[in-house]
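As you look at this complex, bear in mind that one protein chain is not there, while each of the others sits in place.
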Amino acid sequence: MSEVYDTVIRGGRVATASDVFDADIGIVGESIAAIGKRLAAGKREVDARGKLVLPGGIDSHCHIEQLSANGKLNADTFESATISAAFGGTTTVIPFAAQHRGMRLREVVADYHKLAERGAVIDYAFHMIIANPTPETLEEDIPALVETGHSSLKIFMTYDRLKVDDEELLDVLAVARKSRAMVCVHAENHGLISWTVKRLLARGHTAPKFHAASHARAAEAEAINRLIEMAALIDQPIMIYHVSTAEGAAVIRAARGRGIKLFAETCPQYLFLTEDDLDRPGVEGAKWMCSPPLRLASDQEALWRAIALSDLQTVSSDHAPYRLDADGKYPSGDASTFKEIANGMPGLEARLPLLFDAMVSQGRLGLRKFVEITATMPAHIYNLARKGSIAVGMDADIAIWDPDRAITLEDRMMHDRAGYSPYAGRKLRGWPTQVLSRGRMVIEGGALKVDKGTGKFLARDGGEAAKPAQGATNDRAATWRSYVL
Amino acid sequence: MSEVYDTVIRGGRVATASDVFDADIGIVGESIAAIGKRLAAGKREVDARGKLVLPGGIDSHCHIEQLSANGKLNADTFESATISAAFGGTTTVIPFAAQHRGMRLREVVADYHKLAERGAVIDYAFHMIIANPTPETLEEDIPALVETGHSSLKIFMTYDRLKVDDEELLDVLAVARKSRAMVCVHAENHGLISWTVKRLLARGHTAPKFHAASHARAAEAEAINRLIEMAALIDQPIMIYHVSTAEGAAVIRAARGRGIKLFAETCPQYLFLTEDDLDRPGVEGAKWMCSPPLRLASDQEALWRAIALSDLQTVSSDHAPYRLDADGKYPSGDASTFKEIANGMPGLEARLPLLFDAMVSQGRLGLRKFVEITATMPAHIYNLARKGSIAVGMDADIAIWDPDRAITLEDRMMHDRAGYSPYAGRKLRGWPTQVLSRGRMVIEGGALKVDKGTGKFLARDGGEAAKPAQGATNDRAATWRSYVL
Amino acid sequence: MSEVYDTVIRGGRVATASDVFDADIGIVGESIAAIGKRLAAGKREVDARGKLVLPGGIDSHCHIEQLSANGKLNADTFESATISAAFGGTTTVIPFAAQHRGMRLREVVADYHKLAERGAVIDYAFHMIIANPTPETLEEDIPALVETGHSSLKIFMTYDRLKVDDEELLDVLAVARKSRAMVCVHAENHGLISWTVKRLLARGHTAPKFHAASHARAAEAEAINRLIEMAALIDQPIMIYHVSTAEGAAVIRAARGRGIKLFAETCPQYLFLTEDDLDRPGVEGAKWMCSPPLRLASDQEALWRAIALSDLQTVSSDHAPYRLDADGKYPSGDASTFKEIANGMPGLEARLPLLFDAMVSQGRLGLRKFVEITATMPAHIYNLARKGSIAVGMDADIAIWDPDRAITLEDRMMHDRAGYSPYAGRKLRGWPTQVLSRGRMVIEGGALKVDKGTGKFLARDGGEAAKPAQGATNDRAATWRSYVL
Partner (left out) sequence: MSEVYDTVIRGGRVATASDVFDADIGIVGESIAAIGKRLAAGKREVDARGKLVLPGGIDSHCHIEQLSANGKLNADTFESATISAAFGGTTTVIPFAAQHRGMRLREVVADYHKLAERGAVIDYAFHMIIANPTPETLEEDIPALVETGHSSLKIFMTYDRLKVDDEELLDVLAVARKSRAMVCVHAENHGLISWTVKRLLARGHTAPKFHAASHARAAEAEAINRLIEMAALIDQPIMIYHVSTAEGAAVIRAARGRGIKLFAETCPQYLFLTEDDLDRPGVEGAKWMCSPPLRLASDQEALWRAIALSDLQTVSSDHAPYRLDADGKYPSGDASTFKEIANGMPGLEARLPLLFDAMVSQGRLGLRKFVEITATMPAHIYNLARKGSIAVGMDADIAIWDPDRAITLEDRMMHDRAGYSPYAGRKLRGWPTQVLSRGRMVIEGGALKVDKGTGKFLARDGGEAAKPAQGATNDRAATWRSYVL
């Protein structure tokens, strides 16, 4: 035969979202050239006997080197974050290019490109956070940036300095529809949260555990419903981020059943932690503060079911790393109330091992579904055409997992810069031992094998997922759109 | 026997929400003293043979002598409005004491009392419109005014100068819960409407018929859902006004099924007119402009079903009378776009004849249900203890209907000051021929028989309907309330 | 005045489903002649000061002097049962004329008439149990008997010797539609119960507590759904008997929401007892055996909610009295397995006091709702035009309740012949002290005041409730009916 493999991953059990089979994988250059039995020798041979050979994970929701609204950077650089991701078996990240008010979106995007070019060890794309949907942003920058491969927007329905109101949300949905971009949304009712926070603080309920109460469950289901009503009217596909409640998942299921085109995700923290984790002495609970907050064991079950039913299609980390200091969790220097504590927790690295342990080692939903929600579906939804599966011609983004390795997670095992893991102490079975990105061995023998800055930007258009459903909603809405859009 | 009747209504067929029977009604002073066969003679004898003797209607949602946000009065005074109501068989109205921004609520209420005292020919209570929920309003005026018999609040989720945002809505719900007042709500999504209006106007869609499109159907269902989520969390009973869409009714039914305590109404315009009525040459369609706008024939069916199922408990007029001139429908003096035209239509007088014709003459749902939704349930919900039924001891508020009188509605038949009826030309069977309020004959022989200012204010506390459900919602919400309220 | 009252009930608080008011009630002959303040003296004066004057209860589902399929009579005669009913505040019963296979329906009905004429002390109607829907029964007897005032049929979807299969069910629905009769149904899946019983016995699970398991919860929801599908297709109104599960109530709510015309009831045993009551040593649990079996506390809550929402409109006793002997609970003389024990429990007398205590004394849903579900709605659904309320012209069927009387129920307090009460030991507040039927004092001072055989048969046609909805279901079904019916 004519091929000469640069690398052959030999003797492993390969899985895609569709199939599980024993085969060697031959890599030429950056991509998969062949999958077969007894492939010819490669220049480099990787022994995968007894291992699982899986698509590298795609983490489609993570905050990297991101400037927060108060002007501080989160703990990770693109270097630290992507190294951490790679150690956890992830080979593609989609962090944010985060506009704040007053910023020109195109400059924001350019800035993040520079940061990523300098630091990333794996490939990346960007969602553009739209905090300031001015005419300039909407009519000039978004269309131009979608043209250059940034085909997903992110908006917040809460957070004082980030949120869009309903009119702005409609503006973004309408522009996205025209530009064929996906719209990702943090959906929680701002007023309800804000009102509750004030009341809690006024009554002296200041400990971290009150953070859970401050985001009343209804704030999520309400905002998801509102968002869906508007997206369905505009006929614009959306991705609902980090669903945390059974009620939220139920609203999503009902809407999908009516034919509305929408996607949704949850995160490991909502599958593996509960609000009880927040309830610790002093500000220890700060480690477990994220938004939406951790919920109940019954929510975990509801979210697993929603994954099984594909009401939720992906599980991302929402990695948001804050050190336990004034540059991180306590940006105001005052941690006397939960309101002064930054929301977010690290998770880039632990995401896949947590899910692998639950789904593969313990058998919940199984190996194909693990691949589907961690790699294949993120690739389909965000149109990363060369990522998310193991197939000929695709980028050789591959994680080799030892299904038998038993690990007890510890803070210091993580490679990000948050300095802790909310999952510390947890025992897991299964760990990625080698990780390749575009054929390059990135992680091996517990060590990083590539230079920073070697990751590449993945330009993409909106693809199938971002196309309007056109007509799936009723005729009345179509008439309305003919008047308004 | 010992009683001496002032008035006996003799030989009619009497109906309550529960029963239909043939009996005389003996009135002593202002109230019903006896109901019986062959009652002794009264000082005044009213021949009701061949007639239906029904509780006078309660119109629990109507705008009278109300100053709009732009500083103009609507067309009716308490005199004209209550006369019109009485001619239509209504004996109690609950209009609004309408606060605008910057106004002190207690003064607003005092002002409306003066207007009503001067003009009303039938009894009345007030809902207090809260457009400016300042601490003063919330903490001082509302509790004090509820104490003096004003136990219902009205808020708007839309309209630029009236709407409360979500935090204010929560404030009002929390105060109402403490004061044991009902909260009535105009529930439409403001942002969606506002955004759509701008788009429609920008595209030249300015005719009255675009008013329907400007209030997208989803604006109603969305706002109802949002409202219910918050009211359920606070555990505060609400009344959802003028439900116009099948989707809105479905949200209400689902919420009631979950045990949430809420009430809802629709209006005759949503049962008898459709958005096609808006589509007339020039600004003729202005006559049919109201908010929410008229909808579809399929919505009419859905609303009738919701009435049958008691998902909607009352049907009010939402009487909002505007003359077809610069003081009325065209307040800016410019009617070139639907946005410049005032929303609202008269309906105090036609409400009962329209419903009687449909429900009694044509048989849809029947006579008892007619009494229930037009009189008994409004009395129960708004706690008008002496109104809404024909029973011993209750106020003698009675309308005597000729079930066989055939009428073709005409603009000039109406006694309000709007100058037109949106139902003109409609043929109805059944009309009230005599109307008594607290034993006084108010309407007889087509003429008004009492002086203006003889109606009385009905002080009331919140009663059963305004009591929190306490525990009907889940434990999680109860914990939340223990922290926040 | 011209009336001379035979009886005046003076000074009580009267309640209907619509109103509560203080008034005297004047009775002339058998009916209510006047309701008023300070009525003239009656020949007989009944002091009701401090008392509640309520419509006598209607128990629309009870088994009296009924021959069971095995040829044995249940414990009560019309005399004992109606006396017991009257002591509990009930003034109308609708027991069954129970056809068994091989019996001519018209003879069955004639036989029950004889029994009732001889024994009843209060008024009665009959539901006709159709166990043998032969052409003769369907085409001759049912139409003829409906003509003579027997306008409701009862069928069983389970019980070996009583059940109709799906084709027979359709036959009955079709005949009922033509005759304008209501169809009442015991809806449980026979095959599932039968299969489960065999399995339980084969595994030695023979104690009474396994009776609950033998009627799997799904047997009810399934049969209700099947019944509704068929009734909706035929467009025949139905009454679903003794709903016991949350799932069953949910199916009913959903169907009503789709516009299907159906009624449903539950019984006190499902509101006040649970399957734990069955779990007693030996066969003691036999006292609590009924079908459907007792369920869970969570079902009680669901059923109360369904009552509040009018998904269930009435609460009947399903009185089925068996003594704890070989003529009653143990008809085979062998009580070694739950299968050998008769199903049913007495409840005619305790029904109203139990509901009064919960609804009025403890305040759950209130006095008007108590009247509605125990008297007014049964009268409307079964078209007992002169019963079920306190209104002029109606039969003077009245129960006077002492709301303050505290009672501890005991077996020996009951006047039926079952010999025990499943509610023995329960403390209640509120008890009927005097009971009138058609103006006759039936119960007073704890004693029976009338002779047996003085109750009368109430002939009735199907009325409003039994009318097809005609068109409420979709067009497709209407086409189907045009082919088939």
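Letters A, B and C mark the chains as written, and numbering starts fresh at 1 in each.
Methods note: a contact is a pair of C-beta atoms (placed from the backbone, for glycine too) under 8 Å apart; a residue touches a chain by one contact, two chains touch by 3 or more.
In this text the structure is predicted, and so the values were computed from the model without any measurement.
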{"item": "Where the missing chain makes contact, among the chains that are shown", "value": "A, C"}
{"item": "Residue, one of C:4, C:297, C:326 or C:484, that touches the chain absent here", "value": "C:484"}
{"item": "Hidden-chain contact residue, picked from the options A:297, A:392 or A:478", "value": "A:392"}
{"item": "Selected from A:26, A:208 or A:378 as touching the chain missing from the view", "value": "A:26"}
{"item": "Absent-chain contact - pick from C:232, C:289 or C:466", "value": "C:232"}
{"item": "Residue among C:170, C:240 or C:379 that touches the chain left out of view", "value": "C:170"}
{"item": "Sites on chain C contacted by the missing partner chain, in the whole complex", "value": "165-167, 169-171, 189-192, 194-196, 199-200, 203, 205, 210, 213, 216-218, 221-222, 225-226, 229-230, 232-233, 296, 476-477, 479-480, 483-485"}
{"item": "Hidden partner interface residues of chain A, rising order", "value": "1-3, 14, 16-19, 21-23, 26, 28, 33-41, 253, 256-257, 259, 305, 309-310, 366, 372, 376, 389, 391-394, 464"}
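Just so it is clear, only the chains that are shown with their structure count from here on.
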{"item": "Separation of mean Cα positions, chain C and chain B [Å, integer]", "value": "39"}
{"item": "Whole-Å separation of chain centres (CA-atom averages), chain A against chain B", "value": "50"}
{"item": "Rounded Å distance between chain A and chain C, as computed from the means of their C-alpha atoms", "value": "59"}
{"item": "Set of chain A residues in contact with two or more other chains", "value": "none"}
